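The complex appears here without one of its protein chains, the remainder shown in place.
On to chain A.
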Amino acid sequence: MSVIDPVAPRAAGRPKKLIANPMAKIAALPMIMTALVIFIGCSVWTVVHSFTKSKLLPSSQFVGFDQYERLWSTRRWLASVENIAIYGLVALVFSLVVGFVIAVLLDQKVRAEGAFRTIILFPYSLSFIVTGLVWQWILNPDFGIQYIVRGWGFENFTFDPLHNPDTVLAALLMAGLWQGTGLVAVILLAALRGVDEDIWKASRVDGVPAWKTYIWVVIPILRPAFVTATVLIATGIVKLYDLVVALTNGGPGIASEMPAKYVYDAMFGKQNLGQGFAASTMMLLSVLLILIPWAIFEFRGKKRG
């Protein structure tokens, strides 16, 4: 976009722009239709039906805000929202910070960097279900870490985060970060490689310590990579479902329930589509609440640039 002179198309008039390059537009039509029908159309359908009394099958008997009233007075939903807020915040900050630190360490021209990179990225190639099961075994007190440490002679050692409502989110974070941080590190490492060598030379000439250069010079340059990483992490957080199902199944009690799991259980387990639609509409709304201001901010920034 930035290559084309912004004034020219406007002077030529809009209609010409619409029919310009028709083959490309025809080629894009299926994608545009998919976006309109699948994403927008189905979302609207879901939102509309969240105001109905749909049970196992969709119905068109409207009940106003009943489903939402029930949703926000259900303890399991409230717990889910709280859990995802805590999980999301910690996961976002932690994977960015740790991912960046790993990327910087890998960037120090270490020997066998390829091997380290593979090890760090490896967890990402596993599905969440596998990750969840593996960590369930690691954290199981009967044959996991607790069992091993007790075998070393520490008889009173207790480590059972999965069965304690206060620590189960930490266990979930452990597994989630173990899997996700590697990807962030690799994305940021690739971006670090793109930083001009001259910047480092200039800062060295000026006698600026390396950590200051990273924080004040390199991080701003890595902004696009950080945005990519943030979007990837954020989508992973919103759709968090399989890891919870495999690791804790929402337990103990409802201490690790997540909104996506509430939606699934309401729609298919409780055969109450209306309730599931209301919950998924709230999820959509929360994503939009974060996305729209961010998109506006980004869009304006580019225009000015």
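Here is the rule we use: a residue touches a chain if its C-beta (ideal position, glycine included) is under 8 Å from a C-beta of that chain, and two chains touch if they have at least 3 such contacts; residues count from 1.
Assume contacts and distances are computed from a predicted model.
Novice: So which of "ATP phosphoribosyltransferase", "Sarcosine oxidase subunit alpha", "L-lactate dehydrogenase complex protein LldG" or "Probable sugar-binding periplasmic protein" is the UniProt name of the chain that got left out?
Specialist: For the chain not displayed, UniProt's protein name is "Probable sugar-binding periplasmic protein".
Novice: Among A:Y124, A:F157, A:W200 or A:Y264, which residue is in touch with the absent chain?
Specialist: With A:Y124, A:F157, A:W200 or A:Y264 as choices, the missing chain is touched by A:Y264.
Novice: Of the residues A:G41, A:G194, A:G253 or A:P293, which one touches the chain left out of the display?
Specialist: Looking across A:G41, A:G194, A:G253 or A:P293, the contact with the absent chain belongs to A:G253.
Novice: What is the set of chain A residues that contact the non-displayed chain in the whole complex?
Specialist: Per the touch rule, chain A residues meeting the hidden chain are 55-57, 70, 75-76, 79, 140-142, 160, 163, 165, 249-255, 264-272, 275.
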